[in-house]
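Would you mind keeping the following structure in view while I ask a few things?
As you look at this complex, bear in mind that one protein chain is not there, while each of the others sits in place.
Showing chain A:
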Amino acid sequence: MLRVEADDQLHPPHYPWSHDGILSSLDHASIRRGYQVYKEVCSACHSLDQIAFRNLVGVSHTEEEAKALAESVNIEDGPNEDGEMFLRPGKLSDYFPPPYKNDEEARAANNGALPPDLSLMNKARHGGEDYMFSLLTGYCDPPAGITVREGLSYNPYFTGGAIGMPQQLFDDMLEYEDGTPATVSQLAKDVSVFLKWCTEPYYDDKKRMFMKAFLIISFLTGISWYYKRHKWSVLKTRKLAYKPPVK
């Protein structure tokens, strides 16, 4: 369907994601690296409140690793017997703790701009992972004639061009545990794949199950098409003839 968008925005090109193919799953090593980028960079401002530590198990981390990650953060729990709230180490069942207590605090800390929750970000913007990759790598100086207000940055992929989030990703800003060179495009790609998984945690299951379904349904369609043709062959090959009455 043709859709006309506001013209003040550059449309992201389509990148050849490794999970694009009909038979391809998400790149789980990339999800793991992307989680690292989220944890070390994005999570300073962006919440991911639909994802729990248990979701990582079997996807990007082992159960022990996920437990260790959960224990490294403090979660407010309670009230205890004295009616007080207390902090305890996280458990697998805990959701990722948000960086701010509420939207107001988030706005106050970010020049009035609210960093959106990233749980569904892949589907909440046109272009999905292409958009995210382009946005994260697309920061540049504003073109001549455009001035960007103090505290905002210029990004042609963002609606209107002026974005509250400054450029976040830089070459070698972190060290990947698997030794992958941490270039800007690598960081952006990994976090885009991670967020794709966050939005559609069932992506791989869906492909696997639907491939099976497709095989079964094609097989059944073939059989019923043949059986239909077989049953109808009598009707289809009838010959209607007019026989005048014999005198």
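By definition in this document, contacts are C-beta pairs under 8 Å (C-beta built on N, C-alpha and C of every residue); 3 or more make two chains touch, one makes a residue touch a chain; residues count from 1.
Here is the rule we go by: contacts and distances are computed from a predicted model.
Undergrad: Of the options "DNA-directed RNA polymerase RpoA/D/Rpb3-type domain-containing protein", "UDENN domain-containing protein", "Cytochrome b" or "EKC/KEOPS complex subunit TPRKB", which is the UniProt protein name for the chain that has been left out of view?
TA: "Cytochrome b"
Undergrad: Going by the contact rule already stated, which one of A:Y15, A:F170 or A:W232 would touch the omitted chain in the full complex?
TA: With A:Y15, A:F170 or A:W232 as choices, the missing chain is touched by A:W232.
Undergrad: Out of A:N55, A:T137, A:N155 or A:S192, point to the residue that touches the absent chain in the complete complex.
TA: A:N55
Undergrad: Taking the full complex into account, find the residue in A:I75, A:L92 or A:L120 that is in contact with the omitted chain.
TA: Among A:I75, A:L92 or A:L120, only A:L120 touches the chain that is not shown.
Undergrad: Give me the chain A residues in contact with the hidden chain, please.
TA: Residue positions of chain A that touch the missing chain: 1-4, 6, 22, 50, 55, 116, 119-120, 123-126, 128, 159, 199, 201-202, 205-207, 209-211, 213-214, 217-218, 220-221, 224-225, 227-228, 231-232, 235.
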